[in-house]
Each structure stands twice: as C-alpha cells, then as structure tokens.
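Of the protein chains in this complex, all but one are displayed in their positions.
Naming follows writing order (A, B, C and D), and every chain is counted from residue 1.
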Amino acid sequence: MNNLLWLVPTLPLVSFLILALAGKHVSRVWVAIIGAGSVSLSAIITLIIGISFLSLPPATGNYSQTLWTWMQVGGFNPKITLFLDALSLIFVFVITFIGALIHIYSVGFMADDKDYSRFFACMNLFVFSMLLLVLADNLLLLYLGWEGVGLCSYLLIGFWYENPANGYAARKAFIITRVGDTAMAIGLFVIFYQFGTLVIPDVLAKAPILWHQGAYMATITALLLLAGGVGKSAQLPLQTWLPDAMAGPSPVSALIHAATMVTAGVYLIARMHVIFQLSPIAQMIVAVIGTATLFIAGLSALTQYDIKRVLAYSTISQIGYMFLALGVGAWTAAIFHFVIHAFFKALLFLAAGAVIEALHHEHNMFKMGGLKNKLPVIFWTFLVGSASLAALPLISAGFYSKDQILWYAWASQSGNPLLWFIALLGAFITALYTTRMMILVFWGEAKTAIGHHPGKLMTVPLIILAFFSLFAGFIELPHNFGHFTLFSNLLHQVLPETVLKAGINTELQFQVLASLSTFGGIYLAYIFYYKQPQRIEKLKQSGFAMNLYFFWFSGWGFDKLYNVLIVKPIVFIANINKNDVVDKLYQGITFVTIRLYQSLSFTQSGSLRWYVMGLVIGAIIILSIQIML
Amino acid sequence: MSGNDFFALTPLLLLAGSSVLIMLLIAIKLSHRVIQLSSLFLFAVAFSSLFFIQKLLPYHIEPLLIMDGFSVFIMGLIIFSSLVVNILSYIYFEEKEDSPKEYYVLLFLCTLGACVLAVSKHFISLFLGLEILTVGLYALIAYLRERHHNIEAGIKYLVLAAFSSAFLLFGMALIYLQTGSMEFSMIARSLTSLQSLSPLFLTGLGMMLVGVGFKLAVVPFHMWTADVYQGAPAPVTAFIATASKGGVFAVLFRFFIMIDGFRFKVVMLILIGIAIASMIIGNLLAVQQKNVKRILAYSSIAHLGYLLVAFMPGSMMSIKAVSFYLIAYFMTTLTAFGIVTILSNKETDAEDIESYKALFWQHPVLACIFSSSLLSLAGIPLTVGFVGKFYILAAGLQAGLWVTALILVISSVIGLYYYLRIITIMFAGQKSILSEEKKANPFFYRVSIIALSVLTLLIIWLGVYPSVVISFMEYFRLK
Amino acid sequence: MKSSISIEMVMLLAGLLFVLGIAGVIIRKNIIFMLLSVEVMLNASGLAFVAAGSRWAQPDGQVMFIFILAMAAAEVSIGLALILQIYHQHKSLDIDKLKEMKG
Amino acid sequence: MDSVFYIAAFVTVISTIMVITRHNPVHALLYLVISLLSLSMIFFLLGAPFAALLEIIIYAGAIMVLFIFVIMLLNLGKETAKQEKEWLKPKVWIGPAILSAILFAELFYLIAIAHAASYNLQTVNPKAVALSLFRPYLIGVELAAMLLMAGVVGAAHIGQHKKMVLHRFLKEEDDTL
Partner (left out) sequence: MILVYLIGILMGGGLLALMLGQWNKNLSRWIALCALSTGFIALLFFWIDQYRTINIHLSNPWMIDYRHDWIPLFGISFHLGIDGLSLLLLVLTFFLGILAVLCSWNDVKERVGFYYFNLLWILAGISGVFMAMDLFLFYFFWEMMLIPMYFLIGIWGSENRVYAAYKFFIFTQASGLLMLLAIIGLYFIHGRNTGIYTFNYFELLGTAISPGIAFWLMLGFMIAFVVKLPIVPFHTWLPDAHSEAPTAGSLILAGLLLKTGAYGILRFVLPLFPQAARELAPWAMLFGVIGIIYGAILAYSQTDLKRLVAYTSVSHMGFVILGIFAFNELALQGVVMQLVTHAISTGALFIMAGMLKERLHTRDINHMGGLWTEMPQMGAIAMLFAMASLGLPGLGNFIAEFLILVGAFKANVLLTIIATIGLIFSAIYSLRIVQKVFLGPSERQDPVHDFSFREIMVMAALTLSIVWLGLYPQPVINTVKPMINKLEYIFPIENKNTQKENHQATPLNAHQYRVKKQE
C-alpha cells in the first residue's frame, strides 16, 4: 500500500503547477475543482493508507518510499524519501482533512476575488510543502518543507498586495521564521558532524550511543532545534509575527496560522524526542517557554478588539500548552491537544471569517453584536468551537486534551506545581476571553447590518468541524473515565510513555479544579460584559489598569523591544553607509594622485631659468650621492 | 681608410651624401614634391645598405667607430623612423609652409648624427654625433618660425642642450684626465687595473650622466620635454622622441657594457633612482593634462624610465629586452605622433584633447590606429607594448629588482588612466555631420595613412606573434 | 719651456670657470648673456680637455678642443639667428617673455 | 714659471666674473675677449701652442665678432643696460649664486681629493696635433664638417624672416634676405 504514498504530496504539487502556469486561462469553476479537488483526493488517499496502516500495521512500523537521490557528495547523500509512521500519519491526516475542508470553504469565501487562481495555487503549494515536512525521512528534506511552508505563509499573508501593510506583515513573518530556520540549519550541521548522516531514524538510533544522558552536545542540538521550532510555532521570543499575520484572508489564517504550520515546531520536537530526552535541561526549557507563552498570550488575547487577533493570541496560547506538554514529557498529550486544537481553532477562524464577510469586512468586535438570531448556523458552530476552546468539561473535546496536559503538568516525572498552577491560571484566562468574545459578537444589540448570508459551501465545513470539535475528544478518555486510550496506544509505537511521579493521588481532584477554573472564567466574563458593563467603565478610570491594558494589548511590548533593539540599529547603519565607506578609500587615492599632479605641473613653469636650475639641482644631487657613498 | 672601411661606412656616407645631394636639388629650385620623394628614396637606399654590410660585421674602424650587430640594428631603427617621419612631414609642411626645402637636409643630418652615435666607441665620435644631432634639431624645432611657439621651443632647447653638452664635455675631460684615453675599450682596460673607483672618474661619469640624462629626458632633466614637444612641429617631435633618444641610449648602453659599469654600486644606485623617479613623475605629470602632445611627452619620459629598468641588470636578457622594447617604443610613438601630424591642419595642430572628440565616428580608421597605439603604450596584451613590458619585467625580475618592478607596475597603472582618457574622448559624442574638409593633396594624405596602418598592423602582429622578432634579435649580439 | 704646473690647479680653474658659466646662465635674464655664459662653460671644458691632453702628452686633448670650437661656432650661429627672430617677433630679448607653454 | 700661470688664471677669473655681472652687453663682451686671451696664455703655458693660437683666431676673433655684430645690428646698448640694472637686484641672483657655489664646492672637493701628482709637461707641437687630426681622427674632421654645415643651413633658414608688406586687407609676404 505504500506505493500510493508518493501520490499524497504530488497531487497538491501538480495542481499548484497547473494553476500557477495556466491559472489565467482556466475558468473559475475549474480552478475551484482542481484546487479543492486535489487536496480532497489526497485526503481520501490518506484515509485509505491510514486504514491499511491501522488494520495491518507494517512490520517496521512505517511505510517508506524513496523517489530519487537528491545529491551524492562524499559522505553526504540525502535522498528524497517519504516516511510514514504513526506520528506522521496523524499529522498527514489532520493536514489533508482540515486542508480539504478549508479549501471547500474558501471556494465560497474567495468567490468574488480577482486573484482566484493565485490563491488556490499558493494554498496547494502550502499543503504540498507541509506534507513534505511531515513525510520527510531526513532532516534536509524536512528543512525543504520547513522553508517551503515559510514561503507559502509569506505569499498568502501578503495575498492582497495593494495594501503595503500586508506586505510588511508578510515580510515580518518570513524574516522572523527565517531567524528560527537559521538556528535549525546550524543544528543540522551539528547533527551531520556528530552522526555523519541526516536520516532521522539513524540519528535517533545513534544519539543514545554517542551521547550520555545530559551531554553538552545533546543540549546544544536540542536547543538549536527548539529555536527552529520556536520560530515556526510563534513561541515566546519569536511570537510577534503571528498577530500581524492575520492580514491574510481568513481561510489562510485557519489553515496555516491555526491548524498546521504553527504546529510544525511541535512535530519537530516530537519527531526528535530522543535528543530532548537525552538533555533534561533542554526539556525543562521547552516547558518553561510553553508556560510563559501561554500566560502572556492569554493576557494579550484578553485586551484585543479585533476578532482575528484574539484568535491569533489564543492559538499562541494553546501551542504554549502543547510545548508545556512536550516539556514535561507528555508526548501523546501534546499531539492529542494538537489534533483537537486544529479542529476547533480552524472552526473558530472559518466562522470568524464568515462573520467578518457578513459584516462587510468589519473586524472590530465592539462594532458587532446581536448576531445570535441573524446568523444561527454561524452562532451555533461558533458556540461549539468556543466551548471546546474554553474546555467546557465533559461535553467539549478541548476539555479532554487540555485536562490531560494539566494533569501531566503536575503528575509527570519532570512536571512541577508552579507550571501546573500557571497552566490552570491560563485555562481560567482562556475561558474569560472566549466568553468575552462570544458575548461581544453574538449577544447585545446589532451595531452593523448584515451584508449577505454565507452560502452552503461555507456552512457545511463549519458543521463538520463543529461535529469533530465535540466528539473527537472521546478517543482519548482520562484514566478515571473508563481507560479508553485508543489515540495514545497508536502513538506509543513512535513516542515513549509518560512516566508519572510515584504516589500521586487520583486525577479527579485536578479535573474538578480545572472545571472550576473554566466556570469561574465564564461567570466573570458574563458579569463584566453582559450583566454590569459599568464595571468596565470604572476600570477605565484607574490609570494603572489602562497602562496594564495597553501593555497587554501591544503583546507585552515585544514589538517595540525588537524594533529598538535590532531593527532600528541595522536600518540606521545601512542608511548612513549607503554609498559604501570603502569607496572613500579609493576616492582618497585619486585625490592624492591629482594633488601630486597639480604640484608637479607647477614645476613645469615654462620659464627657461627654472629649467636650467632644475638641471643644476639634478647635477648637484648626482654629485652629492657620489660624495656620500 | 681601406676599401673595407668605406664599404663598412656606406650607410653613414650615404646619409651625408644625400644631404648634400638634397641641397643641390634645392639649388636648382625643384618642387617640394620632387624633393620629398627623392629624400624618401635616399632614406630607403640607406636602409637597404644596412643589409649589404651584414657579412662584414663586426668591423672595427679604429679608433672611432665599430659596426657590430647591435649598432646595425639601432641604425636600422633610426633610419626607419626618419623614413616614417619623412613620409609624414610632407602633408604637414605642405599646408603650413609654401616650400620647406632645408627641412629635408636637416633631417638627413640629424639622422646621420644619430647613426654616428649608434656606431661610436670613442668620446670624440660620441661628442660629434651628439652635436650634429643637436645642432640639426635646433633648426628643425624652430623651423616654422612664426607659428605657435616654435621659436620659444627652439631657444629653450638650444640653451639647455648647449648647457648639457658643456656638462658632457667636462665629464669626458675628467674621465680622459683619469684614464688617459678616450676610447671605451682603453678606458675599460685602465679601469680593470685599479680596483676601487677613483673619485675623478666617478665625477666625470656623473657629469656625463647629466649630459646624457638631458638628451634622454629622464626625470631630473626632463622639464624641457613638454615645452619642446608641444612647440616643435609634429614630425620633428616624432623624430626627437624616437631617433634622438634611441641613438643616445645605444651609445650609453655600449659605453656601460664595454666598461662594465654595472659593477659600480654608486652608479647603479643613481640609475635606479633616476629610473624610479622618471617612471612615477613621468606618469603623474600627464594625469589631467589637456594637451595631447604634452601627454605623449610625459609618457615618453615614463617609457624611458621603463627602458632604464631593463638597462640596469646589464645581463644578456637585458640586451634583448632593451632592443625589443626600443622596437616597440619606436613603432608606437611614431604611430601616435603620426596621427597628431595627420590631424593637424593649416591653422592649428591637433593639440587640444577636445579636437579628438567623436573621432571614432568621423574617421574610424584613424581612431583605431590611435587607440591601438595608445593601448600599446599602456602595455595591454594583443599589442607589442605588452610583450615589451613583459620582457622588461622578466629582465628586471631575473636580476631580482623586485622594488623597481613593483613601481613599474604601479606607475603603468597610473599611465593607464590618461591613455584611457584619450580613448574615451574619442568614443564620446555623436557622429557630427560637418562636411569632410577637402585635403590639400589627397595622394600624400592617403600614403601617410597607409604607412600608419602598416605600422599598426606591425604593432598588433608583433603583439600576438613576437617570436619572429625575438629570434631575429638573437642575431644582434653585443660583443 | 718646462714648467711644473700641477694639473690639479688647472682643473680647479676649469671647474671655477665652468661654475661661473653656470651662474651666468641662471642669473641673467637677457638671452645674449645666457649665450655668452654658455660660451664661457664651453671654454672651461675646452681648457679641461687641453689640460688633460697635456697631462698625458697626447694631441687628443687639442683635437677635442678643435671640435669643441667647431661645435661652439655652429651653436652660436644658430643661437644668434634665433635671437634675431625673437627680437623681430617679441621686440625684446627678455627670457621671461617666452613663457606661453607651461603646465 | 708658476707665477705667470697664476697671474693669467687670476685675470681669467676676474674677467669672467665681470662678464657675468656687467649690465651693458658690449662691456660684457669685451671682458669675455680678455678672458679668452688670458686663457690662450694658459694654453701656451700648458704646452699647447696650436690650441692657444686657435683660441685667439677662432674664438676671440670669429665668434666674439659675430656677437658684437648681432648686438650692433639690434643696437641693444642702453635700454638693455637699464633693463638689466633693475632686474639684477640681490633678491634675484642670491638663489642661483648659492646654487652654483654649492656645485663649485662639490667640484672643488671631488677634484681636490684626487691629488693627482704634478707632471713635467712637454709641449705638443702643432705638427703632432695635425698628424693625429688627419690620421686616426679623419672621420672626426669630416663629421665636424657635417656639423658646421648643419649650423650654416640652420642659421640660414631661421635667420630668414619675411618682411611684412602690409596692405590694408591683403596680408602678403615676400621673401627677402
């Protein structure tokens, strides 16, 4: 069955080539068919492969198909091989399935856009490179997918290129992710010189032999890979690009900046988990970064007025949870949260897209309101998504995945109470801003009239996604709920078990605490935004609150910090050195020559007496040389 | 004076005889065209006579002259350059002067003087050859009496030349006093007897260097060059730049080879100083010069500096290098000044660099000739100048003169700049539609262009395939 | 007429005359004086030659002196012709009037 | 005998200095003639009677006469003297004087340290000079002839100057002299 594997990435690639080359001459209908069709086809093929993989799992635990040797230079010969095991199966499934849904949605959403074919070409290219990223068997091919994904996010963020702000946001995204990629490239070099190869299975096999636990080299490699992941997944130091990336169309935000690309970091760390396990310090750093990010992003989300920026900060925060899970060693929990998060975040973005389009591209939540009965489908699907985001206990899938992370944050071998407490606080804040968003958008009186209702093509994917956001959680139930852990058994073929601390009391108290924090958050938002809006007015008076508000609004001032620290100096140096100070050196030489010329041509004064004197001086010099020597 | 002597001296006799013959022709009031053609014929005869005396070489005419391979080669060069000057001077003087008759007599005499220099091995013949050359040049420089500064250049050259000849004489007298003989070989014999260098001999040599330095226009004594080159008529400038310097350099070379002057550290130091100074100052003086004649004057100073670099090692390689470079230098300078002659008309010489604007689009052939000669002066491959410069660098480096070679390279880069400046001005501008002014006598105009294009082809051909001349050079051994 | 004049003294005299000639050329502004001073220098070198010839008792010195005379004569004739031309054109023999060519 | 030499040398030097410093060209010329005479005296003492005679006949006789002839032709006398007077201020001639003094010092030093011994001079009679002139140096004589011819032809050409016959609009030259 693995000879079908190469079809999965090539279909989006082929459709990209068709649309890019012949985009202009193909009618819009055919563009939609090719664009959305190719991704759906590869989704179906993934299903077939998945079923055959699950029903009769291959002996080696993975399908592998080599297409051709990329290059062969001395000891370095990376091959183009596609490698499918349990982990990448899940990722491929998520990418193709959600990708297909988003493509179908965007057929409706982008219907009246003039660059129709270019949009689908870029989206297909993105799906191809993301698939390549997860199916790569060696790190170089992974790097190719990694950069390809960065390119597509650049192209799609800057899709509406007339407005220079979009262009600026696209460049900011590309450059910041590029910083991470460079660190990762250095990591690749280190790996190559340590192990002599970049093929991931060999690297993971050799790592424990070559390095002892906590080895210096292991930590460095892990940190470099982490830097790469942090860049791509918009974690703490390099997270400023994601909120600006909302300049792109909503399907783009849904697919790239919610479901797939931003989780590439998670995939990388999960894939190279052996190296992280070898250096506990690196793993601890991953956890700390995760926690810090989820807390900061959560608070920033609280203060946003643009609906998409709220969702963007919430994505950063949720990925923070995944990093926390990876940090504490809860590998399967992180991947489980990734799957669930992909569903409800895609749903939220698509629904937000529909809302914005309905209100003639109005992004400000305070100008929306009262959509509850005007857009019923959108309302209900949005409600399901937010419930899952806020992790409403028992019914929403989000509860199961986030609760597991909270539990392991305390119970796992390298978990500790501080991480758990901040994560709990994060859950409370998540519930807070989710409810705030729900109330502002759907309840209260309608401030802007409805443009036109979203068509059938847009609502069907929403409903499917809503279904999954509710029921997907049941494939991984917590221990005390009947021990039904289908998802982690599959993943344990690739990722190690999570080792729990000894003598830990039952999980129930933690679940109760988590639900209490969710309900508390919902209630607080209900009071502030629905019951007594005047409380907010009171808050606005106090200077300290307003300062805090602006501080959180600007994403904890990271943008200003980077601007002052890095961007301003470089631009300043570049501009003062515009015409190349080294050129002054050569202008100096010409100046000296011309000055010499002028002084010498002065000696040619034209008077015969001066020439005779020159002759005599020459004679004197010759004779004096003779005297001296 | 046996029969063989006469036969050996045929070239000199021919030159002297033809000057007298030309005077006879002038006496019977023949037209300028006839005189010019006959002088051309006589030059050709003199040049061919050189081939007849090949079998006699090396022939000593005691005590003054010596006819060996090297002197025949130099005489060939000098007569060849005067032949080219002769061709060029017809159109130049036809326009400016109604009937320039004495010009050809003086030209013969100057060539005679230069040839005597080439063959001399005695102070007297050196002095006489030099004086015939100089006196002849006085009149040639000031030939067009009323026109643009000829007189000024003439008087300047006269006073300075006489001044430097006095120096030369005084130096010779001191050497004669010290060594007791005026013949190079005798001087060499007396030098070998005494180990250390007597101060009297040294001062004599120094004073002679001043005199010779003036004629070669090397740096401390170079100030007259620009004014005389600019003042004198263009063909005469060509003659000064090539034949007169060639003859003087030949005799200096012979003198130093015979007395093996290369072993005296002091003299060598002075020569190195002069060479370096003239290379650098020669090139620097021309950097922003607006007058083409003055640029070529300064570049000839620099080229003499290059020649001295090859001269200093005094090895077999340097003889070949000097001879080859003389060929290259002669041909290129003749072509360059030929172009200046052709382009000058009745009123003005083609001096100012602006008069060469867009030359490439008006007279493509002339512009090609001029740019190839400039590139050869600059030493760019595909031209004989490059092979010459390579030869000199080889000779210099073989003797380990690393510093001078480096300065040669740096100064030739400065030189590159002003050669390129002229070429760029020739390319600038559009093809102006002003009518082609009718040449006074198209026939001679075309003859001179043909002569120059032959020279250019020689420059390119020798640049690409120099081995025929190099093997020919093997033949001119200096005893 | 044997006399034992040391050649050194004669050469010093020749040197002195030579230097006086040089001084003359440099100091004087009038071209005629310049020519005169050049004649003095040539005379000095003639004296040096004759002295050298008499020191080695060879006729070469005097032969050389004769040729110097010939050269001086030729040079003076052309020099004076030039002076006539200059006077004719510039109406003055001041050397500083002949300064057009420079730079 | 040495006293005669020293007197002659003294006279030569003084008269040469006078040549250089006089304002009036005629005076300078006469001083030059005196210095030539005293020089021929020295030649005689050095045992070169033929050279001494030549000096008087050719140099003093012919060349100096030529000079006087030209000065008279251009009647330079008075106004050149006036011109030279205001030109020859100390400021002008100090620099060149120092230069030539340095040169003389160098020459003096170089010649002095040669301390060539004094030899008893034999006279070289004109017969020996004539013999060497026409046997070994015959070619030299012929070349000297060529030299003089060059001088003559050159002087003839340059001396010719066209007398300007000025018509109002037609500038026409005719050839005289």
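Note that a residue touches a chain if its C-beta (ideal position, glycine included) is under 8 Å from a C-beta of that chain, and two chains touch if they have at least 3 such contacts.
Keep in mind it's a predicted model, so treat the numbers as computed, not measured.
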So which shown chains sit in contact with the chain we cannot see?
-> A, B
Among A:A185, A:A215 or A:V460, residue touching the chain not depicted | A:A185
Filtering B:A8, B:L216 or B:A405 for touch with the omitted chain leaves B:A405
Omitted-chain contact residue, chosen from B:F7, B:Y417 or B:Y445 = B:Y417
In terms of residues, what is the contact footprint of the unshown chain on chain A?
-> 20, 24, 68-76, 118, 140, 143-144, 147-148, 151, 154-155, 158, 161-164, 167-168, 171, 174-175, 178-179, 182, 185-186, 189, 192-193, 196, 570-571, 573-575, 577-578, 580, 582-583, 585-586
Of the residues in chain B, which ones touch the absent chain?
-> 375, 380-382, 386, 390, 393-394, 397-398, 405-406, 409-410, 412-413, 416-417, 420, 424, 427-428, 465-467, 470-471
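The rule is simple: only the chains that are shown with their structure count from here on.
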Find the geometric centre of each of chain A and chain C from their Cα atoms only, then give the gap between the two centres in Å, rounded to an integer.
-> 98
Chain centre separation (chain C, chain D; CA means) in Å | 5
Scan chain A for residues touching two or more other chains and write them down.
-> 601, 604, 606, 608-609, 612-613, 616-617, 619, 623, 626
Return the residues of chain D touching two or more other chains; collapse runs of consecutive numbers into ranges.
-> 96, 99-100, 103, 107, 110-111, 114, 116, 137, 140, 144, 147, 150-151, 154-156, 158, 161
Per the touch rule above, chain B residues touching chain C in the complex are 123-124, 127-128, 131, 135, 138-139, 142, 145-146, 149, 151-156, 158-159, 162-163, 165-166, 169-170, 172-174, 176-177, 180-182, 226-227, 230-231, 289, 291, 294
Complex contact set, residues of chain C against chain B = 7, 11, 14-15, 18, 21-22, 25, 31, 34-35, 38, 41-42, 44-46, 48-49, 51-53, 55-56, 58, 60-61, 63-64, 67-68, 71, 74-75, 78-79, 82-83, 85-86, 89, 95, 98, 100-103
Chain D - residues contacting chain C, complex | 1-2, 5, 9, 12-13, 16-17, 19-20, 25, 28-29, 32, 35-36, 39, 42-43, 45-48, 50-51, 54-55, 58-59, 62-63, 66-67, 70-71, 73-74, 76, 80, 83-84, 87-88, 92-93, 96-97, 99-101, 103-104, 107-108, 111-112, 114-124, 128-129, 131-133, 137, 140, 144, 147-148, 150-152, 154-156, 158-159, 161
